[in-house]
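All protein chains of the complex are present and in place, except for one that has been dropped.
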Amino acid sequence: MRGTDLLARAASVAVTLVVVSIFTFLLLRVLPGDPALLILGAESPGDTLAEMRRELGTDRPLLVQYGAWVASVARGELGISIRHRQPVLDLIIERLPVTLSLSLLALLVALAIGLPLGVVAAARRGTVVDYGALAFSQLGQAIPPFWLGIMLILAFALKLRWLPTGGYEPWSDDPAEALRSLAMPSLALGVVLAAQIARMQRSSMLDVMGEDFVRTARAKGLPESRVVYWHTLRNALIPTVTVVGLQVGSVLGGAIIIEQIFALPGLGRLVLFAVVNRDWPLIQGLVFFLAALTVVLNLLVDLSYAWLDPRTRRA
Amino acid sequence: MTVVAEGRRLGRGAVASLVAVALVAVVALVGMVYTPHDPTAVEIGKRLKAPTVEHPFGTDQFGRDILSRLMRGASIAMTVAGLSVAISVSVGVAIGALAGYVGGWFDEGAMRAMDGLLAFPALLLAITVVAALGPGHRNAAIAIGIVGIPVFARLTRSVVLVLASREFVTAVEAQGAGPAYVLVRHILPNAMGPVIVQASLAVGRAIVAEASLSYLGLGTQPPLPSWGKMLQEAQGYLSLAPWMAVVPGVAVAVTVLAFNLLGDALRDLLDPRLR
Partner (left out) sequence: MISRLIAALAALLLGAAGATAADTPPAPRPGGAVTVAALANPDGLDPHRSPADSTFIITMNIFDGLVATNARGELLPGLAERWNISGDGLTYTFELRRGVTFHDGKPLTSADVKYSLARMAEKGKSPHAADYAIIARVETPSPTTVVITLSRPSARFLSDLAYGWAAIVPEGAGDELARKPIGTGPFRFVEWVPDSHVKLVKNARYFVPGRPYLDEVLFKVIPDETARVTALRAGEIDITERVPPQMVDELRANRSLRVETYPSNTLSELAINAARKPFDDIRVRRALFHAIDRAAVLEGANFGYGRLIGSFMAPIIGEYYVDLNGRYPHDLAKAKALLAEAGYPNGFETTLYLPQPYPDYSAAGEIIASQLARVGIRVRLETLEWGQWLERVYKQKDYALTAIGHYGRLDPITLLERFKTGYNANYFGYSNPEFDRLLNEGDVTHDRAKRRAIVRRLQELLSEDAACVFLVSRDAIVGFQRDVWGYAELPIPGNRLTDVYRASR
């Protein structure tokens, strides 16, 4: 039963990836701008350009180009960047740590703020704490992360001068500096998710509190704090995990603009570089990689339900 | 007890959100035809002036009046959001309704395509579409609209699937009504509640998306004022003219908050499933 489930899930992931690859490819064929011109610069005469086009393969028919690309993806390659003249995969791997650090820290920030807030709000339902949490979750979802980023720069970098306005220090150089350079970006990126988590956690806690097993626990005379924080929390986490899973894409997407504001050399800046420079093998590879990453992370979230909810394990 | 109390609270929230949305709408409408100053007129001698009576929100790096730019920016934000949500809703509902009602290979194909679209991080997809179409607020609206299609397609499909097996539908079908008639007259009207709720939330998302694209230079083009573009320009003058960065951000946050609250209020009114 579980085996076939997993197989079906994997098959649908595969189909999604094929659809993604077709979308990516078709979308980028419409891009105006001649890559050959960009590489050689504006001063190049026509015959030089034609030679470059032959070398890049942009003079071949569309289907042939798509076939070549899919074949290279199947080999675990993502093509060669026009501007960097390096394999796209190498470029992605170089910058992945920045984006992953940022996204994971943002997730941590979101959980660290959102979970306790949701739990406390549910436990103290109707009190000032609850209203405060509600206000936070509404505001957090309304404030654009990049504006929050700019305001953080204004406050902590320009006025107070506690943190750098931007730039990135690798973890390997100096972990403390790395953390300092990622503090504001991950806060700016994490607050939206924190707001969503707080809200979801609160409402699912309230739902679970009404269920039989919680009532049983209460009837058995377990202390209220234990009921709330143990019995309820674990079960109420499921919808929250779903929210986190659904937001994987928006965190990665948000990282693009946050990296731009804080000058972090991650995948987001690479995306913008590729778009501005019409580096289509790079855009194609990046878009496909990020979409695939989202799909795979979603799959992992699905699988984590089984661990969180014993009922689905039995089913 | 609590139920009553909560009911009253939501009522107040709904009224407040309606007032806020109306306010934004009025500013946007007025901004189309009237602003205190020309929002695009450059006057170098008056640049980077802190707020005064004449310029309540100060001036920008070209001496343009920020209040006027904010008002015209509201019109643009609402136009882009409206257009993009219209695209998402019309295409999404059509796909979802057909998929749910026709079923079979069409359903399968359409839903796989929607899965594909959903797999892209939203902003990344919007950036790629704008890169393909070229920057500008119309293309930004199209890009944001495309990104929003799967939400409405999936939502409509699920509602249609539930309704199609309901008694009143089978009864109408038994009377010999054609599928198109049944779908348009009997099923879709019942799906409108959840769609309207989602549309209100989608307006909020579209406003943030437009601001993001414009911040990145891919959305609204100068000299037209977009809130995102204003924020991007402000970043170069943060220590010299912080008001340039504060004002447009507050405008985005207030507008999005209003539409989110409206969406929540509508959900309580229209979408019984989530009560």
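A and B label the chains in the order they appear, each numbered from 1.
We take it that a residue touches a chain if its C-beta (ideal position, glycine included) is under 8 Å from a C-beta of that chain, and two chains touch if they have at least 3 such contacts.
Owing to the predicted nature of the structure, the values given are computational and were not obtained by experimental measurement.
Enquirer: Where does the absent chain make contact, in terms of the chains shown?
Expert: For the complete complex, the undisplayed chain touches A, B.
Enquirer: Given the contact definition stated above, which residue among A:P87, A:G132, A:G166 or A:P239 touches the chain not shown here?
Expert: A:G166
Enquirer: From the listed residues A:E77, A:E94 or A:D302, report the one that touches the chain absent from this view.
Expert: For the chain that is not drawn, the touching residue is A:E94.
Enquirer: Based on the whole complex, identify which of B:T52, B:S90 or B:S239 touches the chain you can't see.
Expert: B:S239
Enquirer: For chain B, which positions touch the chain that isn't shown here?
Expert: 40-42, 44, 47-48, 61-62, 134-136, 217, 221-223, 235-240
Enquirer: If the hidden chain were put back, which residues of chain A would touch it?
Expert: 32-35, 37-38, 40-45, 47-48, 51-52, 55, 83-86, 91, 94-95, 153, 157-158, 164-168, 170, 262-263, 265, 269, 273, 275-278
Please note the rule applied: only the chains that are shown with their structure count from here on.
Enquirer: So in the complex, the part of chain B that touches chain A is made up of which residues?
Expert: Residue list for chain B touching chain A: 2, 5, 112-113, 115-124, 127-129, 131-134, 204, 208, 211-212, 215-216, 218, 231, 234-235, 238-239, 242, 245-246, 248-249, 252-254, 256-257, 260-261.
Enquirer: What part of chain A is in contact with chain B in the complex they form?
Expert: Where chain A meets chain B, its residues are 12, 15-17, 19-20, 22-24, 27-28, 30-32, 125-126, 138-139, 141-144, 146-147, 150-151, 153-154, 158, 249-250, 252-254, 256-257, 260-261, 271-272, 275, 283, 287, 290-292, 294-295.
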